[in-house]
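Have a look at this one before I ask anything.
Every protein chain but one is kept in place in this view of the complex.
For clarity, chains are labelled A and B in written order, and residue numbers in each chain start from 1.
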Amino acid sequence: MFCSAFMSNYFNEMFSGKTVRPPYQGLDSWSADMPQELRSLKQSEAEALFRRIGITFAVYGDGGDPDRLIPFDMFPRVFSAGEWHKLELGVKQRARALNAFLADVYYRGEIIRAGRIPADLVYRNEAFERAVMDIKPARGVYSHIVGVDLVRTGPDEFFVLEDNCRTPSGVSYMLENREIMMRMFPQLFRENRIAPVEHYPKMLRRTLASVAPERCDRAPCVVILTPGHFNSAYYEHSFLADMMGVELVEASDLFVEGDFVWMRTTEGPQRVDVIYRRIDDAYLDPLCFRPDSMLGVPGLMNVYRSGGVTIASAPGAGVADDKAIYTFVPEMIRFYLGEEPILNNVPTWQCAKNDDCKHVLENLGDLVVKEVHGSGGYGMLVGPKSTKEQIAAFADKIRENPGNYIAQPTLALSTCPTFVDEGIAPRHVDLRPYCLVGESIELVPGGLTRVALTEGSLVVNSSQGGGVKDTWVMA
Amino acid sequence: MLSRTASNLFWIGRYMERAETGARLLNVGARNALIPNTGGGYRNEWESILAAGGHANAFAEKYGEPNQRNIESFMFFDMDNPASIASCMEAARENGRIVRTALTSQVWDALNSGFQEIREMRRTERSKMSISDLIDWTHSQAALVRGAIDGTQLRADGFDFLHLGYALERADSTARLLDVKYYVLLPQIDYVGSGFDNYQWETVLRANSAHRAFHWAYGGEVTPAKIADFLILNRKSPRSLITSAENAMHHLDRLSRAYGRGTEARTRVRSIVGELAETTIEDIFDEGLHEFLTRVIGEVSILSGLIHAAYLSGEMR
Partner (left out) sequence: MRLNVDHSTVYHFEPPMRGAVQSLRMTPSKFKGQQVIDWGIAVEGAERGAAFRDGAGDWVETATLLGPVAQITVHVTGTVDTVDLGGVLQGHRERMPPAAYLRPSRATKADRALRELAESAVADISEDDPLARAHALTVAIRSAIDYTPGATNHSTTAAEALSLGHGVCQDHSHALIAAALSLNIPARYVTGYLFASEEEGLHEASHAWAELHISGLGWVGFDASNGVCPDDRYIRLGSGGDALEASPIRGVSQGAGVERLDVRVSVDQVQQ
């Protein structure tokens, strides 16, 4: 049933030789015993459920069907409790260090004075916001939801690919994937003890309420700010608002008066204390950032800076998840926490540095090259999967603007069994857990597993043919 | 509730009712085209149907001469026509998508399936779809949405905003449909008993899907006064002006109670209902049917503005 690629030298999360690794034992007979017809039936049932719920994903700049479904693979991705424990510690450690870094660079900048991070990398960074210098957000938290993108290369080898400190998306898939699996395969959940993730929205609400401004003297009013219903992630915004029991607002629903931000309701203005925003800094407030922004709330930043409202994530938080800053996260962990990093960074070459750039240009065929500010898998080169012509063209782009690129070795991403046309086959996966930072630092046992559905592909982005899986942590 | 959410709900109601009005108009036109006129051809009501929707000009620009096929395209499928059934259903669904979480899954399913089906239909060859299928489909789709709202939505403020949309749109469309044909209802001596326009009267009733209900309610001879009475002042008629106004009043009362605050909209709707309740059909003909209807259309528009100011704009303090 399994095709030959299964025996490749990539770490297979389910099989070690012919033996099934412990966390996957409950899935072996389940998948082997499932007849083809039942599988197709379940697959179309899952799709119908997704469509009914309205979970769809629009690809940036893709045109096409805005109501396209992101492919869902029913084969779960599983972690043992022990594996998860280590991941959890590592992710929380990173979230703490990133927040400490932000609190530092917008205050005294000790890590820069200590010469541990170059000043230019921080202060000349596009994501560094002068406007929030010396402004202390509630509880000193800048990034309230840290999404850490991880890949696995062996039984104990995990690498962090990147951090997302602004507004990591995709958590609605984590929740819906679980919901649908539980509905379709209840016996799997009876036979395996799988840690629940459904309390995430409550945790998120509690986290956000815990960072209400100090002068808020009542149950805080939390809202989610969306760019609007044309945004590709609108579904996620409205899903989260619904699950959290908070209002989903657009900029035009909010206004500033006096010391506060207010929401327009059918019963008159209502004060807002915490804004979980899903729009970029540049569009938040035309009086502070881009003056032509139609998505912003005029005066919002003044209220924020005078302590009248909390914005999550804090404006300026993006300076911590920049790909050039990424290299220094282990340094932050040592500097602020006095600890050794639990999770490794991927070795990274900065093309801005001459020596690194030379190395990169000489070894393009083996490397993955990314734009420093890029996202979503666009504008990148996967050396081993590219033609000579593509590599040569990319080399020209690097020479033209070296500072815009970083390079990393091609990682042997682990594989997880996945349902494909021919049956079940290994496909490469990554993982994004969501760490919540407020009064306390919390992580639900799970995350979003993305899977590259094309055989051999290492690109898991949903915009490039990636799918999603339910992610299990055994209790 | 967010004012914008209330506004989206209100517009779901308006658009769904508007789609139904479109279907009723199509029905009248299609039926009339089957009935011979005295000159040897067939009756042609298409122009007055376009006039009732207020888009004779838009139609003429795009299609030229009105014929059945073009009018069907224009009134059912055409997305350039904001009042086409497809436009209305899509707008209702889009408003629903924005406030997805304020709707029950049954209401959302009803709105969404209508939208998906209309997309399908657009890909289907036109010769395979009869006009009566399109009309029936619209009516059942509208009934599905309304049934889902009444059967499943929480009786909270959102429910009231949905119904306010329905009530205002219905009052407006009844008044407009009547106004387009008001002259055939005028009790002019010449026509009485001439047999000329019994038929026109039937058209007015049919346009309001009221021809059978009318006969049950009044029986006997069809007269202009009875028709006008039925569509304006009869509380038994689901589409009469007074029924629509009382519905609007009911929901504005509920909102005032729930929010503990009266509004100008509520005062206004009470005076509209009060006036309609006191009026007789003779008063209306004395005032002039056209003048009366113009006044009602104006009142509905003012009421809509007051509801907007009080609840939907978010400007209220």
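Here is the rule we go by: a contact is a pair of C-beta atoms (placed from the backbone, for glycine too) under 8 Å apart; a residue touches a chain by one contact, two chains touch by 3 or more.
Quick caveat, the model's predicted, so the values are computed rather than measured.
Summary of contacts with the chain left out: across A:Gln25, A:Thr153, A:Asn231 or A:Asn302, the touching residue is A:Asn302. Considering A:Pro71, A:Pro286 or A:Pro417, the position touching the chain not shown turns out to be A:Pro286 (whole complex). When the whole complex is considered, the residue among A:Tyr24, A:Phe128 or A:Tyr142 that touches the unshown chain is A:Phe128.
For chain A, the residues touching the absent chain in the complete assembly are 106-109, 112, 119-120, 123-124, 126, 128, 130-135, 255-260, 286-288, 291, 298-299, 302-303, 305-308.
Note that only the chains that are shown with their structure count from here on.
One finds 48 Å separating the Cα centroids of chain A and chain B.
For chain B in complex with chain A, the residues that touch the partner chain are 1-4, 6, 94, 97-98, 100-101, 105, 108-109, 112, 157, 161, 255, 259, 261, 311-317.
Only residues 52, 54, 229, 238-239, 241-242, 247-250, 252-253, 263-269 of chain A touch chain B when the two sit together in their complex.
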